[in-house]
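The other protein chains are all here in position, but one chain of the complex has been omitted.
Coming up: subunit A.
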Amino acid sequence: MNAQTNSFKSLVDQKLVRSGEKDKVKEMLRTRLVECGWRDELKALCKEVIQSKGLEHITVEQLVLEITPKGRAMVPDTVRAEVLQKIRKVLSDA
């Protein structure tokens, strides 16, 4: 199952890259996340984590591990839907 998902993922990725749409989707996602305040929230969250643990006691890797699930959950559904929509569109057009 997992291998299947992975190969599917890379297939989608290839299609996106070949059509040149990947960068556009990326840029759209970036702008949306900034617009909705996700980036600021995430920044604040990172600061909080670093301050609570102390700068000396945390590595980037740990920070990424800790922040990742929270950050994913914080992405607004509307943004998620829009990106999905966009990717679907690219795939169906290609």
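Note that a residue touches a chain if its C-beta (ideal position, glycine included) is under 8 Å from a C-beta of that chain, and two chains touch if they have at least 3 such contacts; residues count from 1.
In this section, contacts and distances are computed from a predicted model.
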Absent chain [UniProt protein name; select from "Ubiquitin carboxyl-terminal hydrolase", "tRNA (adenine(58)-N(1))-methyltransferase", "Geranylgeranyl transferase type-2 subunit beta" or "Adrenodoxin, mitochondrial"]: "Ubiquitin carboxyl-terminal hydrolase"
Where the missing chain touches subunit A, by residue: 10, 13, 17, 22-24, 26-35, 37-40, 42, 44, 59-61, 64, 67-68, 71-72, 74-75, 78-86, 89
